[in-house]
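The structure appears below as structure tokens.
Every protein chain but one is kept in place in this view of the complex.
Our next item is chain A:
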Amino acid sequence: MTQKLVVIGAGMASGRVLEHLFEANADYYVTLFNAEARGNYNRIMLSPVLSGEKTYDDIVTHNAEWYTTQGVTCHFGTPITSIDRAAKTVTSTEGTVPYDKLLIATGSAPFIIPVPGKDLDGVVTYRDLDDTNAMIDAAKSGGKAVVIGGGLLGLEAAAGLAERGMDVTVLHLMGHLMERQLDEAAGFLLRRDLEKRGITVKCQASTTAILGTTRVEAVLLDDGETLDADLVVMAVGIRPETRLATDAGLSVARGVEVNAQMETSDPDIIAIGECVEFDGQLFGLVAPLYDQAKVVAKTLMGVPDVFTPKELSTKLKVTGCDLFSAGDFAEAEGREDIVFRDPARGVYRRLVLEDNIVVGAVMYGDTADSNWFFGLIRDKTDISDMRETLIYGPAFQGGAPSDPLSAVAALPRDVEICGCNGICKGQIEDAVHAGATDLGAVRAVTKASGSCGTCTGLVEQVLAVTLGDEFIAPAAASICGCTDMTHEDVRRMIKSRELKSMPAVWQECGWKTSCGCHICRPALNFYLLADWPMEYTDDPQSRFINERKHANIQKDGTFSVVPRMWGGITTPDELRAIADAADKFAVPTVKVTGGQRIDLLGVKGEDLPAIWEDLNNAGMVSGHAYSKGLRTVKTCVGTDHCRFGTQDSTGLGIKLEKTLWGSWTPHKLKLGVSGCPRNCAEATCKDIGIVCVDSGYQISIGGAAGMDVRETEPLCQVKTEAEVIDVVKAVTQLYRENAKYLDRIYKWVAKVGLDWVKESVADLDKRTALKARFEHSQTVYRKDPWAQHVAKSETYRPLADLTLEAAE
């Protein structure tokens, strides 16, 4: 006798089941319910519909005629509201229908973030045709769209809306796009390609509210920024649609639990698709659903079969963004990476190996070989024999190493190589073609690298690329083993290519490791924050411990704590607070430093936030005694007390320290201000020294009193305090923007020449611009790190204390 099969949900999974059943002429009478007012269509093709490449008719899988031919009774636009397992019936608004076998295929529901304003008009999700049509309608009047969620769905929605002429911003909570499928490097390339098509991407953006009275007007972020919006698309994830199953008392975890035959805890009820959970796993892509569909059809026909989840791969359906991700990047011991980057073509590939088997792959830019790699993953092929050339793909034999010049070769002609003289790559190429075949000649013809000289390496590389084998570049030391580029090359690339994140630098400069090392990361972190103070976020994990913990690590692993004493001036109250803190935290050593302040040595790491809090409460801030940044401004007592003083050196020192503190510099920065040429503040062996004279202030730079001892060289003489402050800010900024990381000012001046520094600060326009950039950066960095760290003091405590836990 023909059995009654009732199907809840006419989606991609159940559609496949029906096809298998009818192909096998299974003896079922099928009744199909769908909440959507239509039958089965190819949901994954909604994105081409949104972007206008396809119409709904193009993506219908089963039309009315198909259902009629197969004898399916359809109830579309009719959600099932309950299942009665005892009576074996389902109920909808249209009545109750009996079943012998029931198939639950309800898919998932978009996750809605519970923020105020989520129900406003103009807030949509991206799941079905109605959502897609709502977006297409909204795009007709143009305006701004904000897409919340930078995963697969969010980005496809964003690309489609941009295609339809909207001004689109994507907000993503995590640090890079599609973080579940991509690593940072691929995420960076994806972001760059999306930005090229006019989409704004904001990562680490957390939505606090959607604003508007009747319909959406703006989105409010947790950092206070508001973004105007005429349309908001929420694409932050999906949740298995399990409500019916839960109400019916079936076993439900995150999804409806099924066995390998796809049976739920009630053997007459079968489930399939995104609503199920199998072996702790959920499913969000169609490939496994199609495997499930085969098993469901067999189970319904009483033929034994088992469902086994396979490796999955992801692609993004946005034209021009070629990406591929497959397998597993998760934690495990014994895994290795192979990374290949070709900046010229914007290509990135990373393979994750375990025991000579590829377990994961991420590719961007060129995914032609992705199926081959996916095959290796799926088949668990032993790759030991081809390991050396594996990353180059199936066609590759022989293994040419990647070309260190490819990054420079890839630069377009209009990229500026020499910032001082505004010389672009094309001008250098032209000069070379016109006969300038060595560095000196290029310099003479174009002036490129003729001023500060930091772009010399890049100019040479342009020469090398243009001349080919005829050019032999002098070997310059690269930053570290992760790259062939020098510090100067990388700084120039960061500026001219507008690289604003570490993965961007790694990719564009052809880094050979996945995430740098302890040598390059601190340098890159400094370069990025110095050049892009607003766009780049400081990365504590790329700093040496002293700067990460804002205290100086000592040889026994304890720390020293030095509060700032502006210009070396303190008060009885401050001294009392320091003494109290020293008592309270049993500080073993209290020392007066050469920088005119007090050092508390031997503080335990976990006590740091507490001692800082006490010092903060007494009005003191971090002295940055540990940083590559402004340390101290040493002063003498000047006209206040000294009979020889010519100016208020103490007052000027305090002003300088108060404006410069918190700034990061390539190496430490120490200043001195002496009130007269007797120079009691020893200003002429500081990085920047000011000596007051009757007629004004002599400013000199490049002193040192460490392994090298050097006297400063005169920079200029000015008449007023205000001018001193301007010149000091300008020269500090020039140093920040141009020097190699870990070069003190004297080393940097020796490379770029004092004359160039003098010219740069003497030119009033340049001075003003440098000063403005310094102040801009200080709006971000002139903050007390101690106060900021007190607020997250739990990170200084142990993660767990197991000292009382019994062994075994």
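The rule we apply is simple: a contact is a pair of C-beta atoms (placed from the backbone, for glycine too) under 8 Å apart; a residue touches a chain by one contact, two chains touch by 3 or more; residues count from 1.
Going forward, contacts and distances are computed from a predicted model.
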Unshown chain, UniProt name, "Assimilatory nitrite reductase (NAD(P)H) small subunit", "Amino acid ABC transporter ATP-binding protein", "Heme exporter protein B" or "Acetolactate synthase"? "Assimilatory nitrite reductase (NAD(P)H) small subunit"
Which of A:53, A:337 or A:366 contacts the chain that the document leaves out: A:337
Using the document's definition of touch, tell me which of A:131, A:183 or A:743 contacts the absent chain. A:183
One chain is left out of this view; which of A:11, A:212, A:288 or A:516 touches it in the full complex? A:516
Spell out, residue by residue, where the missing chain touches chain A. 183-184, 329-335, 337, 513-518, 521-522, 540-545, 548-549, 553, 555, 557, 605, 795, 798-808
